Every structure is written in structure tokens, then in C-alpha cells.
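Handing you a structure now.
All protein chains but one are shown in place.
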Amino acid sequence: MSRILSYREALREGLDEELARDPNVVLMGEEVAQYNGAYKVTEGLWKKWGDKRVVDTPISEAGFIGMGIGASMLGIRPVMELMFWSFHSVAFDQLVNNAANVRYMSGGLANCPIVVRGPANGGTGVGATHSHIPEGMFAAFPGLKVCAPATPSDVKGLIKAAIRDNDPVYVMENTLLYGMTGEVPDPADGDHVVPLGLADIKREGSDISIIAHGRSVIHALEAAETLQKEHNINAEVLDLRSIRPLDQDAILKTVKKTNRVLLVDESKGFGGVSAMVSHLIQEHAFDYLDAPIKRVTTIDAPAIYSPHIEHEQLPNPRRIVERVLGMA
Amino acid sequence: MSRILSYREALREGLDEELARDPNVVLMGEEVAQYNGAYKVTEGLWKKWGDKRVVDTPISEAGFIGMGIGASMLGIRPVMELMFWSFHSVAFDQLVNNAANVRYMSGGLANCPIVVRGPANGGTGVGATHSHIPEGMFAAFPGLKVCAPATPSDVKGLIKAAIRDNDPVYVMENTLLYGMTGEVPDPADGDHVVPLGLADIKREGSDISIIAHGRSVIHALEAAETLQKEHNINAEVLDLRSIRPLDQDAILKTVKKTNRVLLVDESKGFGGVSAMVSHLIQEHAFDYLDAPIKRVTTIDAPAIYSPHIEHEQLPNPRRIVERVLGMA
Amino acid sequence: MSSATTSTLDFARSPINQSLTPERKIELFTQMVRIRRFEQAALKYYQAGRMGGFLHLYIGQEAVAVGTISLAGKDDHFITAYRDHGHALAVGMGMNECMAEMYGKQTGCSKGKGGSMHFFAPDKNYWGGHGIVGGQTPLGLGLAYGLKYLEKEGCCLCYLGDGAVNQGAFHESLNLAALFEIPVIFVIENNGYSMGTSQKRSSAYRDCLARRAEAYDMEWDVINGSDIYEVRAKTQIAMERAKKQSKPTLLEIDTYRYYGHSVADANAKKYRTPEEIENYKKNHDPISVFRMKLIAEGVFTEEDAAAINKTASEEAAAAVKFSEESPAPTIADISTDVYWETDNQTEASKIGRHFFND
Partner (left out) sequence: MSSATTSTLDFARSPINQSLTPERKIELFTQMVRIRRFEQAALKYYQAGRMGGFLHLYIGQEAVAVGTISLAGKDDHFITAYRDHGHALAVGMGMNECMAEMYGKQTGCSKGKGGSMHFFAPDKNYWGGHGIVGGQTPLGLGLAYGLKYLEKEGCCLCYLGDGAVNQGAFHESLNLAALFEIPVIFVIENNGYSMGTSQKRSSAYRDCLARRAEAYDMEWDVINGSDIYEVRAKTQIAMERAKKQSKPTLLEIDTYRYYGHSVADANAKKYRTPEEIENYKKNHDPISVFRMKLIAEGVFTEEDAAAINKTASEEAAAAVKFSEESPAPTIADISTDVYWETDNQTEASKIGRHFFND
């Protein structure tokens, strides 16, 4: 039996279950405890678990994330909230040097089972500094793992996998998905864990593969419906879910099936997850491609504020449909 | 008439000429003045130009780079040295939010003519935290410009272009190139400026295009000689020089000429400049490719210290030759 | 002066306030009222869904921006965080371009690209409006560095919140300011809370936050932010120090915000007691306090004050109308204002690919 939960509720349920499972799991971040979370992800958890397990921090991202990394080396399992993933910029050294390298530099003697989570997306009218899309950037650092769940079921399953993983895992959520609802397996039916590194076909199709992650998956699904209904194009939608480890097999499988690829990525055009996926596809499925791999990315400028036009800077169903039609 | 200068001397000459040209140019960074620079790039400049124009800073990268950004908004032209570009991690917010976005967020009212420079490379036995290769990462931020000169002539020409540019330009040098010598035009023959956005064919060839930047260009040239002599393969070597703006025309031109591409990139395998270039090539020259685009990148782990093996983690001529032969 | 002077002094009598003409006093009062009315209009239309993103209201803090900025000469500069409307109007920006910015219109001060958190007016020495907590502090330091470099007799007032004092970049800026003798004044607008977190829960300190300046052998002071006279009197000392001695100061101005952290802050009344809010409104409201003083001084009457209020409300309403009627940015507008060189179509901008769109 599954229930309908919002993305936010499913994520909270995952956190709650892990708090119950392991006394070393501790949630930390700005406003996560008494305020119930800036986006209410942690609502009720401080009340339930108390001061030790759910901790409010000052606005000192480098300090408290580094603190979590240090504690994790002693076996604590900190789950740190960045109110926005965009605030990685003030904690970057801790995120990409200390978390990513401590195992390596110690020859495997130290390790860092930390989770850093929070929303990483554009589209909420908060402008250039608050709308970074950093999953490709962090995935580029060996030592780190990155995932970007698109559905309530996946966010619950992936946060649980992330917390149990013994390496640093950065979970990129999306404020525009928090309220979205979907089916989530009932805890009574067993532990719902979605392993890192496993992509998911969210829609079967035969004419073209649309590969995406995060909210772009939702856009891709909507576009696929339009393509089907209005243009008789049957698109397959592959949700990467996890960026590193990356499910290359699933990527190549869908490419070999449809021979055409559109990548949808909320990153800007230079780089991003999609540039990497593009390279891998042409490298490993060169002979299966009937046409160049195309992308829909965020228009290449800092994030504009204006609510009148912001959604046009981002990938959206219309832009996806147009790009697919342009590939015909 | 040109002279033989080291990369370091050519760079210093460029800085010196710009200090002379514009009284608002100021060099800043840790140990750049009285100590003459950790890598002696700025040797003699403090003595020549004094306290106002060449400034030592405390170890506060976020503070002093942000200070430079603020000063640049008033028309100062700060040229900031990061002793290692790897130390970007503690100044990341200033580098990717304030410098990159201030023009945009102000609707074009403020701008930021700053240069940040320093070495960005592996291969010097300084381990994971000191060996980051961030040019692709920064180029992904619209608002920023990035270049990575490989020769004495280019480093002089590009630093001068960077200082005169009215946007933030990040110049990525290489400690292992500082001592390398090469021809540099004589100042008597006119101002030697290499525009941003212009790639350079460092070796003409017909069988395969090796596209690289920074020290990888030097490796590529050495590999090309071996390929010619020992395997009768005539490789063209394209030096990107500038990462953003990027000379896409030059890239497509060499690809269309040789129909085969190897990208050499000191980045790790996930992402990097090369993933982006790969995507662009397959998108815009799909029908010209006789084989998948291949890469030589740094073996995907944090930078190892051991001097016995470090050079094997990085791209090197042997690895390039082997990869080319594997593509045959 | 390195310790909080007690508030029993009558700052109206300090020379900098004695020198104010009645007209100028009314002007300052008017500015404070305009900020409040402007923001109340913004609140109304934000709640009506006419704007996006966040709306951080300055209401309750008006004497800080107006009092400090009223002291400025032509080479004094300003920079603040995302709670930036008060400073914007105080430096002389128009309600129209400010309101339109929140509406995300082309006529906004930042062409609708920055939004509520990113008001800019470099022509009025106002350098934003910055969203990353503490991130503007090195920039403020840099503006002052620039002034000193250019040999101008000016300073930079750099505002930040009580929560922002725990960002590393601020600490680095304090050290650099003291070490390099930079004419910058960091103004902590201490409204008691960073979002839902009280000062006590976010900062360890001795006596007050401004005393952290001693760590850098820097001068500091604490100011009662509900009295614009006190704000002016004490800030002026710091500005003199900056301009005459090229020395930085850390000021802490005690103030209060009536609304939540942002309008989206549903908890605004949970982490603070209603009594606390009411007490401030009743006894410390900077506009009421100043109004009473001006009436007592005989500068104006209750009726004059009401008229000022009315005019300000009308001005705000007109700004709303202006904004409603202004055109929105187009898709093409997304790609301008990224690079100076491409905007100005220079030679450099024609070489190489600058934008990576599919």
C-alpha cells in the first residue's frame, strides 16, 4: 500500500525514520529546529527529537558544515541543511576540500559520512545569488556523491540511502517540488530506500530519449504528453536521480533504443550535468546516434528576478517541445 | 624583434606595462609585494611601484578579493593574486556571486573590471587541496571570463587583455610553466595584447585534432612530435587559450579538417572544459566526426601527493600518444 | 569612544543636530515616512501576488538609514544587504524605480533583474542591495579602499544584520579595515533577530556585538536606533574618524522590525511575544519618537505630520500605478547586462563565444 504524500512530507518522513534508526543521526542547519525549517521540511522534528538531535545554527555555513564534517569523522552522521544550496559559496572549502578529500589524503584512515541537503533550483524570484544549480559542479569532485530526486518517493528513498552511505552525499532538492504530491510506499511494507546510482525510466517511449534530473524531469514528462498528443512523438523520459554515481548503463540503454537524445538541465549552458552526459553518450553510443545530442538549459545569464520572465529563462515544457520538434 | 623570456618574466612584463599605463591598476595578494611573490611573478614590482600599487594582504582571500571587487566598482583596476587558484574555495562567494553577478543584478549600473590570477594546476606534489583545476568551473558562471595561457607570449598578451577588459577575468597560470621560455614580441614593436576568445593553432596537422589548454598544450605538442616520428600521424594542436569567451569557430574548423578529435584537459573526468567542448563539437560538427571524441583527463581521484606517480595521474605525452593510437 | 554612551544624553543638542534647519528636519521626517508608506504599499501588492521572491520590510528601522545617510557628503558611499528599501529611498532613489523593480518591470532600478533584494543607484553612491548574508561586507570595505586610493575625502557606510556578524567574510573585512586603515563604517542594524533566531541564540559576545571590534583594536559604539538624533550624533563621529583619520568604526544600532523576517515568514509572531512587538511600536517607534520631538520643538504640527503621511501614501500609490503600467522584460532582456563588453558591443565582445545557449 502506498500513500499520497508531498515531496516535503516524504522527505521529512525519511529524515524521521533515520533519526529513529540511528542515534548518531543529527539534523543541523539554520532555522531547522525551533522555526521548523525555512521551507518546513523539518517541521515537528525538533519537538519530537529534541535539542540534541535537531540543532539550530548561526549563519555560519563554513563553520557549521565544517563542524559536521569533523563530527562525522568520529562517527556522527550529520544531516546538514543548507537553507539554499546556493549558500554553498560561503562554505565551499569545507564542501569540496574537507569533505571530499579527507579520506584520500589520509590514505583511507578517515572518512566522512555526512549528508548536506537543501533546495537547489531557480524559479522562485530570488535572483542570481540564490538560484545556483550546483549538482554538476559538485559531482566533478571525486570523493563526493550527488543526487537530485524529482518525486516524493525518490526523495524519501534517496535521503535514506544518503544518510546510510559512508561517503559524503549532497542531496539537491527543489523548493518548487516541495508541495508536489505523489505515491510513496507505506513504511509497513518495508524500508523504502532508493540506491544512489540508479536512474529511473519515468515514461517509456520509442522515438526520442529525454534525459533529465530534478524538476526538469517533471517538465520533461509534461512535454512528453504534449509531444504524444499533438505531434505523435513517443518520448522516453529517463530520470537520472543520482548524478554521481551515475547510471551510465541506463543512459546508454535508452539511447540505443531511441537513437535520439535531448538532455534537459537547469544548469547554464557552459558545462552542467548535461555536457557530461552528452560526452559519455557520444563516446559510448556514437554509432547509435541518428542526430546530434541537443539540450535545453537555462538561458545563459545570471538568474533574472522578474517573475514575468524568469520561467522562460529556465527549461520548461514549451521549450522542450520546441527543441524536440526542431530536431525532427 | 622578439626576445626569449620565461613565462614568469613575460607575465611580469605584462603586469609592469599595465601598472605604467593606468594609475588605477593595483596588484594585491599574499606576499606579492615585499616577498616578491610566492612564485616570484611580481619580483621587483613593489620596489619599483611602491606601497600603493603593489599591496601585501593577510591570509583572508574572501576579504581581500571582495575588497578588490568593491574597489573595482569605483573604477580601480585590481589585479589580485591567489597564491594558488586552489584557494578559490575560501573566496568562492566573492568570486562567483559578487564579481559575476553585480552587473546583472544592478541592471548594468555597476560593473567589475577585476582580474584574479595565479597558478591553477596539479603536478607539484602539494596534494588534493592545492591542485584544483577550476577553469571549467568558473567558465560555467555567466558574467565571468576565463583564460589559461600556455606560453610566455600568450601569458603576457592575455594578462594585458584581461586587465583592460571591463569584466571580471580569471587568469589561470601554471607553476610548472613559470620557468618555461619562449619568444615574446619586443615592446618596441608595439603593444602585445592577445585578445580573449581567440584560440591558436600551435601545430598544423591533418590526421587528428588535439584540443587543449594550459600545460596540456605543451604535452600535446610533445605527443604530436612522437606521433609524427614514430607513427606517421600528423596531429593538429589547437590551444584554446581562452575558455570563456571560447573560440568555437576555431574548434569547429580544425574538427572539420581532421574529422577526429582528442581533447586533453587537466580536469578530472566528470565535467571540465573538455566535456563542454565535446558537447559543442558533436552538436555543431556531428557529420564531420569519423569517430567518437576521446579525452585524456586527470585520473579521477583527488590529487595524489606521491612524486613517484603524480605525473601519471595527470595528462602527459605518453598517455596522449596511447589514446591517439587507441583511436585508430 | 569605545563604550556605549548612555542614552540619557539629549542628542538633539549635539552640534550636528543643532545645525539642522527646520526644513531639513521635516525632510528627514518625510524620508522616514516615505519609507514606511512605500513599504506598506509594497506589502499590499506583494500579498496580492504582484511581485515575486522575498520581501524584507524595513519598517521599524527607518531612523537608521535616514539618520546615517543624512550625514553624507558627495564622496560618501553606501552598501547594504537584502533589506535595502530604506537605504534606497534615503539616498534619493525614486519610489517609481524601486516599486517597479519589485514588480519585475523594465523600468525598475535594476530593470527587473535584481528584485527587492538588489536595489542599486551608483549615481547616488548606492551599491546595493545584496542577498548573501555578510557577502556585501568585503565590498563595502572595497568601496572605502577605492575612495582612499582615489584620494577622496569620503567613507563607506556598510550595513549588515545582527545575524550577519557570524559570517567569516565580515571578520576578514574587519581585520583588513583596521590593518589597512580603511575609511569604512560597518553598521550592524541590530533588530534582535536573524530570521527566527534571537541574537542570544546566534552569537556569543561580551556585552554587545559591536565590542567585537576590540578584537581588531577598532573603535566602536552602540546607538539607540529609535532616536534619529542619536543615530546622527554618534554616526557623525565615526564618519569624521573615517574621513579625517582614515580609521574604521564598528557601530551597532539597536532597532526592531515590525514584520517577519520576510513577508513569507509565517512564524513572525511565534519567536517574539506580542508584547515585545507592541512595546517597540508604542514606545520606540522611530517615526513617532521623531514626530513628538518635532512637535515639541515647534518644528511642525500634528496636522503637518498627517499631511506628510498622506503625501507619502499618494506617492506610493502612484509608484504602484507606474509599476503596474510598466512593461515587463522580454526574453531578449535576459541576456543583456551580463558583460560590459558585450553590452557596449566593443571589439573584444566580437571575439569568441560569450554565451552558451542551445
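Lettered A, B and C in written order, each chain numbered from 1.
Here is the rule we go by: a residue touches a chain if its C-beta (ideal position, glycine included) is under 8 Å from a C-beta of that chain, and two chains touch if they have at least 3 such contacts.
These numbers were taken from a predicted model, which means no experiment stands behind them.
Student: With touch as defined up top, name the shown chains that contact the chain not shown.
Tutor: A, B, C
Student: Which residue among A:G29, A:P58 or A:G127 touches the omitted chain?
Tutor: From the options A:G29, A:P58 or A:G127, the contact with the absent chain belongs to A:P58.
Student: Touching the hidden chain in the complete assembly: which of A:G143, A:G157, A:G271 or A:P307 does that?
Tutor: Here the residue in touch with the unshown chain is A:G143.
Student: Just to verify: which one of B:G14, B:P113 or B:G127 makes contact with the chain not shown?
Tutor: B:G127
Student: Have a look at C:E39, C:E101, C:E172 or C:E189 and name the one touching the chain we're not showing.
Tutor: C:E172
Student: Residue by residue, what part of subunit A touches the chain that was omitted?
Tutor: 24, 26, 52, 57-58, 60, 62-76, 93-94, 97-98, 102-111, 113, 142-143, 145, 161, 165-167, 195-198, 242, 244-248, 276
Student: What subunit B residues would touch the chain not displayed?
Tutor: 30-31, 34-36, 38, 56, 58-60, 62-63, 87, 89-90, 124-130, 268-270, 294-297, 299-302, 304-310, 312-313, 323
Student: Which subunit C residues would touch the chain omitted from the figure, given the whole complex?
Tutor: So the residues of subunit C touching the unseen chain are 166-172, 174-175, 178-179, 201-206, 211-212, 214-218.
Going forward, only the chains that are shown with their structure count from here on.
Student: Could you work out how far the Cα centre of subunit A sits from that of subunit B, in whole Å?
Tutor: Spacing between the chain centres: roughly 31 Å.
Student: If I count partner chains per residue in subunit A, which residues reach a count of at least 2?
Tutor: 62, 89-90, 127-129, 268, 270, 294-295, 300-302, 304-305
Student: Could you check subunit C for residues that touch two or more other chains and list them?
Tutor: As it turns out, subunit C has residues touching two or more other chains at 110, 112-114, 118, 130, 132, 135, 168-169, 337-338, 355-356.
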